[in-house]
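Excluded from the complex is one protein chain; the other protein chains are retained at their positions.
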Amino acid sequence: MKQHRKNRIYVILFIGISILISIFLVFSALQENINLFYSPTDLQNNPPMSDKSIRAGGLVKENSLIRDKDSLKIFFEITDLKNTVSVSYEGLLPDLFKENKGVVATGYFYPSANEFVAYEILAKHDENYVPKEVKKALE
Amino acid sequence: MLTIQGLSYAYSDRFLFKNLSFDLNPGELIQLKGRNGSGKTTLIKVLCGILKNYEGSISFDNDLNLGERNEIFYLGHKNALKDNLTILENLKYDYRSDGIELARLKENLAALGLENYLFTKVSDLSEGQKRKIILSCFLASNKSIYLLDEPLINLDEESKKIVSLEIENKINSGSSIVFTSHEKNILATKDINLDKYAT
Amino acid sequence: MNKLFSAIKLFYHKLGSYPWFYSISSKFLPISSVLALMIFGIGIVWGIFYSPSDATQGEIYRIIYMHVPAASVAQSIYFALATAGFVYIVWKMKMAGLFIKAMAPIGASFTLLALISGAIWGQPTWGTWWVWDARLTSTLVLLLFYLAIIGLYSSFDNKKSADQAVSILAMVGAINLPIIKKSVDWWNTLHQPSSIRVFEESSISSEMLYPLLVCILAFYLLVFVFGLMAIRAEIAKREMNKEWFKKIIIKND
Partner (left out) sequence: MIFLKSFFSREVLIYSKKSSNVISPVIFFLICIAFFPLAVSNDPNELSKLAPGLIWICILLAGMLSIQTIFKEDYDDGSLDLFYVRGFSMLEVVLVKIFVNWIFTALPLILLSCSMVFLLYFPVDKLFNLIGSLFLGTLIISFFGALAGALSLGKNSILASAIMLPLSLPVLILGSSASTYSNENITFFILLLSALLFFSVPIISLACVGAIRLHYE
């Protein structure tokens, strides 16, 4: 067996084995369902520690938006049609923030008061396009 | 024994030399001649396997791809020495000096006048002295093929004599040498003038 | 079966030879450029004027007819470069190296077009010109890859090693692009879960889809035409002093 042919086989083995290992690692990583994003139900069932900044998201409950007169404080509730969580936020709301539209808040959750104090709000946008006429027809 | 058939080498589609064929038999001393840029250094690099995309074939003891390479000693323009290491540290890890005991190397270094520089950094040495470090490996090594690119350049007279003497010893002991040099007084068994093969 | 195989092999070798490609392309060029411009005109006019306006975003979404084709063309040109790189490394076909050199600037300009149209599109909906969302960010990375290829090519003086370097980079880039896209998407869901699928064309209604498909076809034809021109220019540059090239020039004029 010529030397350089042996080398070639080592190289191919080297590539094959390490790519197999990497595929195995990716799969085992995906099993590890980490939880970076909490829906109101997650917040109820297994609440994170309140000193950990987490992301909570859901639909803004119909007419649950209360604006404090003197300060910029805002209270509203987010729901995933199973449970609701009340959210307090101080600051400007993004222009796409509307009731029963999706929202993602980053902040701290206090299970005792079932209250989520957010320091950042991102508006979610519904995803698909529907021509104006069709949308009117649906309503 | 090295046989070369139809060897041609092109650099960015301009042929340096075209279908050059010759044999390098044991005990033969070939001097490569030709103007600057006629491809002398390139030919040496091709023969020792640094440059690979040549046309034609080079077979070593008719084993086509020069599989076992440790039978070739290559001395190039660049010395391949590490500047921040001392002479002995360089020699410790340089493949050209493997298989040679340290005492022999020290002997050769002393012969070439480097005996009290063994522990100085290579960066503090002159070009000629750096050259002598590699030549000390050359003096002590016994390979079957030597490819030397300007072995005698910027050497003092005395060292030139030592090296030329050693070249003759190696030829008599059956090794074969291809070298390039502008020295006149080395009697080569065969001359190859690359200008004849230029396109 | 092997008749077909030898036909492909013959075509493959012919593709590699400059003279054959140069003469064939001179025949194809006029027809395909007219065809490309025509389809481009139809697609754009249909998309801009005759398709319905969107419910939530009104008229501005029409930029989709420029942005989505440009982005998809930019992506496929890069993978074409990667395959050309693979062909160059494995079979040492000179034409493949030349293909990469010729197509890289075209790919880069279409990526730039996709970026600019994406920014214009993002402006009304987000209120800012640049949105660090998944799609635009990976398009920006694609642009960086193109610029790396062009830069690497120009830094070599010897054509052969330039082609080889560029092929290696194109292949390595192509292997890493999906990974980068995945990680950028994943990064985006971290900051903006189920972010706006503003740029996905899958979820749009059919009246809008047809003009979009026409535009995409038009863009690919345009790339084909520009590609032909660029490759011919590159062949001319490399084969200027060759006999066959002089003969063609003398024969033409």
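Per-chain numbering from 1; labels A, B and C assigned in written order.
The definition used in the following text is that a contact is a pair of C-beta atoms (placed from the backbone, for glycine too) under 8 Å apart; a residue touches a chain by one contact, two chains touch by 3 or more.
Values in this document were obtained by computation on a predicted structure and should not be read as measured data.
The absent chain, not drawn in this view, touches the displayed chains A, B, C throughout the complex. Of the options B:Lys82, B:Arg104 or B:Lys160, the residue whose C-beta touches the omitted chain is B:Lys82.
From the options C:Ala114, C:Leu169, C:Met208 or C:Ile231, the residue with contact to the unseen chain in the full assembly is C:Leu169. Take chain C: the residues that touch the chain left off the picture are 89, 141, 144-145, 147-148, 151-152, 155-156, 158, 160-161, 164-165, 168-169, 171-173, 175-176, 179-180, 182-184, 186-187, 190. The missing chain lies against chain A, touching residues 7, 11, 14-15, 18-19, 21-23, 25-26, 28-29, 32, 34-36, 52.
The set of chain B residues touching the chain not shown comprises 11, 45, 48-53, 66-70, 72, 74, 76-85, 89, 93-96, 98.
The rule is simple: only the chains that are shown with their structure count from here on.
For chain C, the chain whose average C-alpha position is most distant is B. Centroid to centroid, with C-alpha atoms defining each point, chain B and chain C lie 50 Å apart. With centres taken as mean Cα positions, chain C sits 34 Å from chain A.
Centroid to centroid, with C-alpha atoms defining each point, chain A and chain B lie 67 Å apart. Contacts from chain B toward chain C in the complex involve residues 11-13.
Listed in rising order, the residues of chain C touching chain B in the complex are 157-160.
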